[in-house]
Every structure is written in C-alpha cells, then in structure tokens.
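First comes the structure, then the notes that go with it.
Yeah, one chain of the complex is gone here, protein chain that is, but the others are all in their spots.
Order of writing sets the chain letters: A and B. Residues in each chain are counted from 1.
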Amino acid sequence: MTTTTNAPAGTATPVLGAGVTRVDGPLKVTGAVPYADDLAPRDALVGVLVGSTIAAGQISLVDASDALAAPGVVAVISHHDAPSVVRPNEASADERAPRPPFQDATVRFHGDHVAMVVAQTREEAVHAATLLHVSYDVSEPVVDLNDPRATREDDDPAGADSTRGDLERGLAEADVVVAADYVTGDNTNNPIGLFAACAEWDGESLHMWATTQWPSNTADCLAEAWGVPREDVRVECPYLGGGFGSGLRPWPYIHAAAIAAKVVGRPVRVVLSRPQMFTDVGHRPETVQHVRLGARRDGTLTAVEHTATIPVAVDDDNPENVVSGTRQGYAVEHLRADVDQVRLHISPPGSMRAPGEAQGNFALETALDELAVELDIDPVRLRLHNDATTNPDQDDLPWSSKALDQCLRRGAELIGWDDRDPAPRSMRDGDQLIGYGVAAVSFFYFQQPCTVRVVVRRDGTAAVHCAAMDIGTGTYTVVTQVAAERLGLGLGDVEVVLGDSSLPPSPPAGGSGLATAISNAVALAVTAVLDDLDLSGAPGRDALSRAVGARDEVAAEATAEPPDPAEMGMSPSGAFGAKFARVRVDADLGLVRVERLVSVIDCGQVLNERTARSQVIGGAVGGIGHALLEHTVTDLHAGPQTGRITNAHMADYLIAVNADVPDLEVEFVGGPDRLNPVGVKGVGEVGLCGVAAAIGNAVFHATGRRVRRLPITPDLLL
Amino acid sequence: MSRHSLHVTVNGEAHAVEVDTRRSLLDLLREDLALTGTQKGCDQGACGACTVHVDGRRVLSCLTLAAQAEGREVTTVEGIGTADELHPVQQAFLDCDAFQCGACTAGQVMSAVALLEEDDWSTRDDVRELMSGNLCRCGAYPRIVDAVLSVRATQEA
C-alpha cells in the first residue's frame, strides 16, 4: 500500500476532457439501476417512523396497544424498550453525528422520532402508526431565529470567523460605504429518491443497504454506535437517487432500521416519506446576514465586514461557513467575518448544495452590486478591479490556479453585457422589464484522503475499487476514464466498483472534493500497480496481461492525501466562476422569469466535459430555485403546532420545473490546476453559487427594486 | 374485506393478483411484481417520478389504486427497452446526458415517450411545458428537452 501526497503538476492529461457517455447510463435509462431499497431482501419487514407532534418537551408515554393489535404489526419500538446505542462522532472528529433515535424521552423538534412501527407491509405499518397514542409534557419551543430566548453560540465551530487588518481603519479610508441586511430562507434538499435503509443482522455483524453519500463514514458511525468491530459492519449503496448533501450524515433513520432489525431479529426496511425528507435528513438553514463594504471612488475595496446568524438544532453540530467566499473572494486588507449559530427546536440542519457558500455569496455579491451602483462603476469592472490574485485568506500565497478574470470577461461577452443599458428600469419589452445581473464565485478548496485499489486481471482488464459514492455526478464514469487512460485500456476494459464500505475508504461525495481525491488516488494506485508489474506509461491490455502472467490478478492500493499548502508554496484553489443572468420581470405582476443564464467556470482539468457540463447546468437549475422558488416554511405561531413545517409536500415546496429553465450556457475556462497530477478541481457546487445573486442583481437592474431576501417572489415586487 | 383481486397486463404480461385495497399501482409494480424501475419520489402526485402508461396514457402510478388498474394495459420503463436494445428515447437520454442521479429518469422517459405520441406541440417551449410534470432535482431539464427534440427530429426525418 502506498501513501503519498499529490505530486506537483505538469502531468495532466488533456484527453480526459472528452465527453464520453456515462458508463452507468444504460442502467439508469432502463430502470435497472439498483438504489438502496431495491437491494433490500424481499422478505424484509417494513418499518415506519413516527414523528413527534410537538417541537419541545418530554414523551410521557407511547401507548402502542392499539397499534400492536392492528393487522400485520410485528413490533412497536420506542424509547421505552429500544436497545441502547452510542451516539457516534462524524469522521471529522469534533462534530457529533446526529443522535440515534429512541434513546431518551426528549423531543427536540417537531417530527423528532418517537417510535417505529414494524409490520409485514408498508400499508399496515403506515396505518398502525396512526393508532399510536403518544402523550407529551409540552415545553415552549424556540423556533424563531429572532427569538431572544434562543441560545447564541459564538464558539465558531466552522472556523468561519476571521479578522484581517483593522476594519474601522478600512472604513475610514473608504469614500463610500454600503451596508445592508440580507435574509435567505430555509431550503430542503429534496432529492427525488426517497432515502431508504434496510438492516440485516447476522449475530453481531450488521449489513445495511442505506442511502448515503459517504458509506465509509456511515459504517464507521454504525460500528461506533453498536460497539462492534468496523469490519463487522457493511454499508452498501451503489447508487442513490440524489443527495445534494442530505446523504452526508448518518441520520437517525439509518440507526432506526438497525435498531428495529435487532429487535425483531429479521431484516427491516425503512423508506422515508416525502414529508419525512423535510425533517429527517437535514436542510439548508436560513440566514440573517449583514454586509458592510467600504471602497474608494475608483472601486478599490478598503473594508469588508460580513456577519451571519444561522440556526443549529439543539444538541447537534452542523458547522456551516457562510463567509468562506467573502474571506478569499477579493483583495481587501481590512476584513471582519463572523458567523454565530443560534440553537432552535428545529430538525437538524445539514449540508445542502454549497452549504454556507450559497447563502453567503448571495449577500456578498448583492452588496457588491449595491456598491457598484453607489460608485457608478460597472459591476463586472468592480469585481475585476478587486480580483485577488493571491489568496488573502491564506498568507497571500499564490493560487494553485485561478481564472476568475477570464470567467468574468468571457461571461460578459457571452451575455452581451456591454450592449445593455446599465440604468435601472431602462429596458422594457411590452409588459416585461428586462435586466442583467452578474455575480462571481470563489469556491473553497476541499480535499480529504481517499484510498483506491486497482486490480489488474490475468486477461489484462482492470477493476477499480473504492467505497466512494457516485451521487449522479459521474464518478463511475470519470474513475473509469482516469484508470483506462493511465492503464492504456479501453473504457469497457475497466470495471469500477463503488458505494460499499467494505472497499477502500473514501471521503464523502460532498464539498466538491471527491473528484480531486479519487482521481488522484486512482492515478497513484495505477502507478503502484504498474510498479508491481514492472510496467510504465499506459501499457495496454496485452502488456498488462503478459505482466500478470499466471497469477489471477495483481492489485495495489494507494491513498491520495491533501497536500500541505505551505510546503507546496501555493494556496490550493477551489473552483471559480462567473454567473450572468438576463431576466424578465412582469412590471405589474412581479413575475420573474430567467431568460438567459451564463455560467463560466474555472474548475481546472475537466475530466469529462459532458458530465461536468451537466453538473454546472444542474447547479444553475438549483440556483434558479434558490433565487426564486424554494422556501421551507416553519410555523411560528399556530399554537401547539408551532415548529411544524407547513409545506412538506412536493406541490407546496417549489423546486424549479422544466418550464422555469431556459437553455443554460456553460463554458469552461482556465487550465489544469497545479496542485495535483490530474489537475482537477471540484465542480460540484460552483454551479449553484452566484446564481441567486446574479438573478437578484438582474431583478434590480430590471425594476430598480433591490430585494435582499430569498426567495424573490412576486409579492416582494408589487 | 379490504383486499381486492384484479387482472392487469404489465409490459405485455398478464397478471392476476390479490392486493390490499390500499395498494397503489406504484407499489403493485415495485413490491408485488418486482419492477423497481419505476420510482417513488413523493407518493403525493407532485413529482412525476412514478409516471407509467395506462392504456397508452401517461399517468402517476402513486395516485392510482392498484384496484383501478383492473383490465388495463400498463407499460413501465422496463417494458420499452433494455440495455442491449434501448428505446430511441432512452438512447437520446443517454446521448444527451439528460440525467444525473437517475431517480426521475424512468418517469421522464415514460413521459417523453407519451409526449412523442401526442401531436399538439411543436416548439422547444412546448416541450418545456409538457415535460413540467416531471421534476428533476439534478437539474437536467435543458438536456431532457434536447433529448425529446432529437427523437422528434429523427421521427420527422
């Protein structure tokens, strides 16, 4: 086994950029793709989770007598009788994993797990769940971010807070200061695939098929929870029906399946309902942010202050860095960034598609637009003028790659930026006001260790094994490409096996970090196996077969570790991007429709032009929803039901539909990143970021109305 | 008694089954007939992932009682093509990269196949509107429109 950090750049392989079709595509278009629940043993019992009807208090009694008497019911499990399991830590050790369910009588949010009904069929379990009688000692919940009773945490778990220079001095040096508050609503990930878990025990060994973006960590947490050896826990999830961050944590429903299977001594399947998808697998927390910018008349930023308040669940950890983009986005000497968390009786927030960054970017990039108006400077020029050519957040080290200036210039060209009339409310077509907006994105760099095993078989074909998940972004395909490229094989000669915790450990499919980690691990493991075979270059199938000789196969593992920036003498770059929107706003009705959306992205080496483009397109669609539609609404007033989500239904929680989305223009600029041999930077989340601000800025240009709140709905524009 | 016997033809194969009256057509397909290609995205009639054809019309199988499918011809994604012999719409989805995670794909494909049988549309915006009953959280919409139009172009050629 080889462990090494990434080698310096220079060995990137541009042919990888070719857009081959997805290797798993035929499975998906024919419906043959096995998601977690499809792999569950067919004789498994069905478990249905029952949520609390209050947001805070104690369960005094779960009376299961009627439910147990209902047809098909096998068991009802609650804190009265559930086996004890330990609350594990996430792999990032200072963060507690979500609490396993049924461990105490405390209710911490509306929908918190009170019990599970296990029955022969889903129909029976769902009905029996309505026959449970749960009594509570109700406490007054705190569910409003502005509630003065809420506990405010300022211990900075995300490492978000930062001070550079002297903010007051920077403000004093400014000719113009703009300051405003920005609010972003709570969003719910809502992947189309309902999350599912099935557990089967064999003595003390646990086998689970569960929706997750991180099989390694899920298995680690289950082993810790049950106090069993890690090798006795296996979590399989070869595919999932979307995650967008909601599959990153080992959520209670996974534990619930394991607990239930333990109790009844048979496999138990749990499939969350759509309403449960709003409370059981995380959500993007709302934010209240304040941004203050100081600048000289020529547009030079002298001071940036960005503070944010976001909620976190009681008794949970979910660090969310709302200000990361602000800290590294622009060259400014004086900066203060600060994120405070407020504890609320809400379901635990988690990551959702560019967590923190999506909300923070909206505030910063809207504020920059306001500054541009105040200074009467072109918003694109303002951003170019303050482009940080070194990382101001990391000792001014040079970036490992950065082409934000190209993103902005090319995007402006594509959308016809200079052809617009820059005056607000100056462009009109009948009832429709037309506006253009821009936003820039400096996404953070994230890489964690990843181990891959490459196996070369006697016939010269190869297999790549890794616990990592393909969440639909194309991991199967790009891993196939990287391995095939470096082994000199055709794509059809490489089998990629992912999504199984019994394979070499991987980081999460999240943080835009997997492609970098796994592609470099594959490159290293290929090098290792070729070393073992006394081969070099990309030898091809015949040479591989000859080298393996009479053996069945030859395998090697390698781990790609994140490099040390100081040692490298450069600051690792995440992706950069520029977003340009052209919107139409009905002058009377306030309806905003996106007419054009241009994304120009610097994500280093593009591993697969086709799937990378799809990721950016998909992010842009998510961004349209973030900007105009999505809002998870929690009831703040309605008596005993306070704290309840009022739109936990796919007809009421609005995500963009096909008709909301124009043709989306995507271009990639820049070149291979210098930090790693493959030259790749993650492209998973840069696609969504900046879209909301670009649309909001376009709405301002169209209407002259500045909306500092997401989503931007018609009622805000009347 | 809350059970019901029915006869239904799925992908050309006749089935006689007895089900809980509460069973949806979707769960009949997934649980009783092990046809797991059709996905449950919401069970609320609001996402389109469970779209199948009943007597040639695209409907939501989650909002159809299994009992209501008595005597009907049901077609699911498994009934229109296989990995070795893709339906033109499946091939177009693959070629256009009209999906990522795949959870909505069966519904999108079935909706698109039905749309291509309908004749009351012509433009790209028509396709957007008439494919809006199928949510895609990965955001593949423009590529789905590409896929539908590429098949229509082939049909017309």
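Here, a contact is a pair of C-beta atoms (placed from the backbone, for glycine too) under 8 Å apart; a residue touches a chain by one contact, two chains touch by 3 or more.
Convention: contacts and distances are computed from a predicted model.
Chosen from "Membrane protein", "Chemotaxis protein", "FAD binding domain-containing protein" or "ABC transporter permease", the protein name that UniProt gives for the omitted chain reads "FAD binding domain-containing protein". Of the options B:109, B:130 or B:151, the residue whose C-beta touches the omitted chain is B:130.
The chain that is not drawn here is touched, among residues B:75, B:111 or B:150, by B:111. Considering the full assembly, A:657 is the residue among A:32, A:558 or A:657 that touches the omitted chain. Between the chain not shown and the residues A:89, A:300, A:502 or A:713, the one that touches is A:713. Considering the complete assembly, subunit B touches the hidden chain via residues 1-2, 4, 20-22, 24, 43-45, 48, 51, 57-60, 63-65, 67-68, 70, 111, 114-115, 120, 128-130, 132-134. Residue positions on subunit A in contact with the hidden chain: 53, 71, 123, 126-127, 130, 431, 588-591, 593, 628-629, 633, 635-641, 644, 646-647, 649, 651-652, 654, 656-660, 711, 713-715, 718, in rising order.
The working rule: only the chains that are shown with their structure count from here on.
In whole angstrom, the spacing between the mean C-alpha positions of subunit A and subunit B is 28. In the complex of the two chains, the subunit B residues touching subunit A come out as 20, 22-23, 27, 31, 34-47, 49, 76-78, 81-83, 86, 90-91, 93-95, 97, 99-106, 109, 124-125, 127-129, 131-132, 134-145. Taken in their complex, subunit A has these residues touching subunit B: 19, 21-22, 24-35, 37-38, 42, 121-124, 127, 190-194, 239-244, 271, 273-274, 471-474, 610-611, 613-615, 617-622, 649-651, 655-659, 661-664.
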